[in-house]
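Every protein chain of the complex appears in place save one, which is left out.
Let's look at chain A:
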Amino acid sequence: MSGDHSTYNPTTGFGKWMDSRLPLMRLTHDSFVSYPVPRNLNYAYTFGAILSMMLVVQLLTGIVLAMHYAASTGIAFNSVEHIMRDVNFGWLLRYMHANGASFFFVAVYLHIARGMYYGSYKAPREVLWILGVVILLLMMATAFMGYVLPWGQMSFWGATVITGFFTAFPGIGETIQQFLLGGFAVDNATLNRFYSLHYLLPFMIAGVVVLHVWALHVTGQTNPTGIEIKSKTDTVQFTPYATIKDGLATSVFLLVFCWFVFYMPNFLGHADNYIQANSLKTPAHIVPEWYFLPFYAILRAITFSIGPIDSKLGGVLAMFGSIAVLFLLPWLDTSKVRSAVYRPWYKLFFWLFVANAIFLGWLGAKPAEGTYTTLAQISTLFYFAFFLVILPVLGLIETPRRLPNSITEAVLAKRSGSGGSKPAAAAASPETRG
């Protein structure tokens, strides 16, 4: 991670001694202080910091919750209530953890949307993007298994439905399902292994996050213009410029998060999960958490068979495919221009994609019948068409707007356009001031 921007200069005797043995402080300094970032990063680029914070919040609250939780079908539900009622600030830990999962996904979806809007996945950042999709997958697995732990009705039936997907695969399906469940139905073995994995996966996420940040620091960050850094005037130091912006965005994000934690902690959950799991009583509607709803809608949209693939397998393949296609995104987008700012048609289709994803989420919460199914099929079609047709074709036929020659030029053009009054020389070289 350390490169030619290293300005670390140990001043104390211990600092010098340590630096020649294990340059940990140099690594930290070079990564988070002197690291050069584009000078034009906007608030859409703060979700990396927000996500790091959310991961830490989830880890810390989760570790303390685990001290009080008991993973056994007989007492799991009551042990969560014990946390809520008897553990000091247990209600806070539990509400932070449950809502923290939701806000983790809020941040990650905005982070992904930013990456798509500004074309962050394009060469040379393919590996960075793929690592991000791996983190998303790990997050989904972690969130799903975490939701099973309180052992409420939706925990139990959600686990039953989701693990049931695997039976769709011909031949090996049932074996996979039994392997996941540790038996023939969701039961104590399932709860125990989910608990074990729910504790393990976050640390795997942390590991992949390190790789993600490493890859980021190798290629450098993109920026709203999508133009690579060309000279020193294009960049500013990570600290204080990016640090303070990340800090402000994180604080505002926490405000919204805390609004939910303290004033409406059950808004994002399901009332049914306050009823203990009962294998003999199926809830009227089995609905996943909101962050899975778009994928759930895609799953249920496939109501028809295609050749040897029946509707169940088709749905499962479509659902997994909707994530798998993200891995291919760097190669599906044929445009040489990164940022949607300079791609008028891509910009339009990007926002349609966002609206479509939200619409799919809404459909996922509705019963799979009548008009809803038809709408879900249209939406699913658009979801895949966006990646498999629109992106490849658009890159070939779209005429992008003229790109500025450099980040600095773009910034100064914007400034003079909006009536800035700073002398260009001073503005062009922020490093010489301050």
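One rule holds for everything that comes next: a contact is a pair of C-beta atoms (placed from the backbone, for glycine too) under 8 Å apart; a residue touches a chain by one contact, two chains touch by 3 or more; residues count from 1.
One rule holds in what follows: contacts and distances are computed from a predicted model.
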Looking only at "Iron chelate uptake ABC transporter family permease subunit", "ATP phosphoribosyltransferase regulatory subunit", "ATP synthase subunit a" or "Cytochrome c1", the name UniProt gives the absent chain is "Cytochrome c1"
Among the options A:L24, A:A123 or A:V252, the absent chain makes contact with A:V252
Missing-chain contact among A:Y274, A:F320 or A:W345 belongs to A:Y274
Residue positions on chain A contacting the omitted chain are 39-44, 78, 81, 84-85, 91-92, 95, 110, 113-114, 117, 236, 240-241, 244-245, 247-248, 251-252, 254-255, 258-259, 261-267, 270-272, 274-275, 284, 351-352, 354-356, 358-359, 362, 366, 369-372, 375, 411-412, 415, 420, 422, 427, 430, 433-434
